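Some chains omitted; the rest stay in position.
As written, the chains take the letters A, B and C, and residue 1 is the first residue of each chain.
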Amino acid sequence: MYGKGLRALSIATVAAMALALALVFFYAPLEAEQGFLQKIFYLHVPLAIVALCGFVLGGLLAIQHLRTREARWDMRSYVAIHMSLIFAVATLITGSIWAKGSWGHWWVWSEPTLVSFLIVFLLYATYQPLRFAIEDPERQSRYASVFAVTAGAFVPLNFIAVRLSTAYLHPRVLGSTSNLPGPMALTFVVSLAAMALLFATLCKYELTAKHTRAQVRALRRRLTGETGAPLRQRSAAPSLQPTAASAGSATGSGA
Amino acid sequence: MAALEVEGLARHYGEREALSDVSLSLEAARTLVVFGPNGAGKTTLLRVLATLLRPHAGAVRVLGSSLPDDAWAVRGRIGLLAHEPLLYRELTARENLRFHARLHDVAEERVEEVLEAVAISARASEPLRNLSRGMVQRVAVARAVLHDPELLLLDEPYANLDPAAIELVEPLIGAASGRTRVVCSHDPGGGLAEADLVLGLRAGRTVLLRDAAAVQPGEIAELYR
Amino acid sequence: MRRTVGALLRKELLVELRTLESVPGMSLFAVTTFVVFHFALNRNSVDGDLASGILWVTLLFAAILGINRLFVADAEEGGFDGFLLAPVDRSAMLVAKVLTLLAYLVVLEIVAVPAFALLLLGPSLAGAMPGLLVTLALGDLGVAVIGTLVAALAVQTRARDLLGPLLALPLLVPIVIGGARATSPLLALSHPTGAPARWLLTLGLYDLVFGLIAYALFDFLLED
């Protein structure tokens, strides 16, 4: 059931990525000051935006998990944050490349956006270690969700605090597209959409893979018993417990 | 209505099943004794009944409230004596009990009363870490009965107690206390003697559930084979 | 709830008095840090940004030492389970721990701020006192709330000594920013002014938001 729609989504993503690439290289005009390097903008900014939204999304999914206690919401929250972390690393790398190219430094402190992004990244970098350090899967998912909600709320708050701290604001985040020249704005919007699609597709892939693996394990354990499949090693990733299944069989058989 | 009603209870830790499909029902003021080899799931069962662990499947009703949803309603009517004393080692016996008395809204006099009952009054002003193991166990007994619970959950309650102490705590946690009790035991003879109902667990599954009067000692020995 | 919080606070006080686990260590760490800066900077006085920065970073580090110990006694000895068995509102634990940590921080500052004035600070504290008190109070509140949440998260993990600081530091950055920025005009050598209302407001809002978050989430950390 997890695999459903995956193909359509993948195709849409590939198409959108292709379109975005085409626009970036053949349609969007060359920026006067920075030249070709500016093209990284269409990668860097969508990555950053999607990563941040992904973090917040992870928090929202975690709220759902805390409310319903269903393992699948924790799984979704985990996947969203996991993907966002990867996107965040990509943002930091592309941003650094851009910074080196246009300012001559790999890192500058005067950009509040960069710094607050770094803080958010540092916070989320503890997500996996936190999960890994808790062995009991239930407690792991509960604690991870508490973390995800807290950190999700922290993302916007932190941006506000950091922005306030710096008098001048260099990159005009999000609102800035309005002052872009038309073709650039269009290219940017398409790139952003493609990036969001990519995020969704990758999440879905990971979810499907995890779910399939869990089902295979459950089947194997049911067929061969404990000896057939050794207990799952401790891991930071959530496990989809065969809770519902075993509960069903338990009540079914009676006593 | 039964004090304890469990139907198809299951609980696992990760992929390890600690309890599966356990069903039982216990009338008020009676004693259920749980036997089973090490790792059978006795402690897990007790912790589920004590509202400290959520059941993963099945219906559990304790003193008329179903867990985990109405757990708040039965806390305070349950007394748990676990493997660990659930006390602060840095505090004295009296301080520990006073803390619990406040949490349970019990009068302070009751603290002195139970301290007296487990014969630890003379040492009640020393941090627990300076007491011997058996003395700490006595304080743990005092804690478990401090709020006069209706249901007692006892995990090998007599471990580390000397014979005199066992007699001493009898009116508090023994059959004579008149409370509903669930006792985990490794002592086939003693356990059977105080039981009304016997539950035998093996690897988390029920292998014996019968009125104590109908249980042969050999059947309990059989459990450990 | 009042009764429960009272009982918990009493217990915390007894344990801390018996073991002196947190407060002396925190205070001494702060004083040592000032001594180190005093010698390292090779300067007898600092002011403005540098002064407020050193003050806040030191307080932050000292706070983290306290945060790391906040729930250890409960987790180790099964005190958590004892509490969970009682028919009381679980949020009482949050409130009590926040108040405990707040008390630690206040004691810490009673020691650390005069030490700072003595060892490092150039301008006199007299005029800055009211503003500083307000800023510290707002900062402390935030640190206490976030610290308690983080401590509860970390204590049940196997790596609590490392995870606690790791989780706490980023979440406390906005407080340090707000606190340091609000304090620095107070400690300026020339023309000290009051704490900027903007920053006090930011701190207050941050405290409020995280107070609500902690209140909403804390129960989940106590379960099972």
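By our rule, a residue touches a chain if its C-beta (ideal position, glycine included) is under 8 Å from a C-beta of that chain, and two chains touch if they have at least 3 such contacts.
Note that the structure is predicted; figures quoted are calculated from it, not measured.
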Review point. What are the per-chain copy numbers for the complete complex, stated as a formula using the labels displayed?
Key: A x1, B x2, C x2
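As a convention for this text, only the chains that are shown with their structure count from here on.
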Exercise for review: Considering only mean CA positions as chain centres, point out the chain farthest from subunit A.
Suggested key: B
Check your understanding: How far is the middle of subunit A from the middle of subunit B, if each middle is the mean of its Cα atoms, in Å?
Key -> 46
Point to revise | Inter-chain centre distance, subunit A versus subunit C - centres from mean C-alpha coordinates, in Å | key: 32
**Study point:** Intercentroid distance (Cα basis), subunit C paired with subunit B, Å
**Key:** 40
Study note, to complete from the structure: Within subunit B, the set of residues that touch 2 or more other chains is 54
Point to revise | Interface hub residues of subunit A, defined as touching at least two other chains | key: 135-136, 138
Practice item. Within their complex, state which residues of subunit A touch subunit B. Key: 135-138, 221, 231-232, 239, 241, 243, 246-247, 250-251, 253-255
Review point. Within the complex, which stretch of subunit C touches subunit A?
Key: 149, 153-154, 156-160, 163, 166-167, 169-171, 173-174, 177-178, 181, 198-199, 202, 206, 209-210, 213, 217, 220-221, 223-224
Practice item. Would you pull the subunit B residues touching subunit A in the complex into a rising list? Key: 7-8, 10, 12-17, 20-21, 23, 54, 56-58, 206
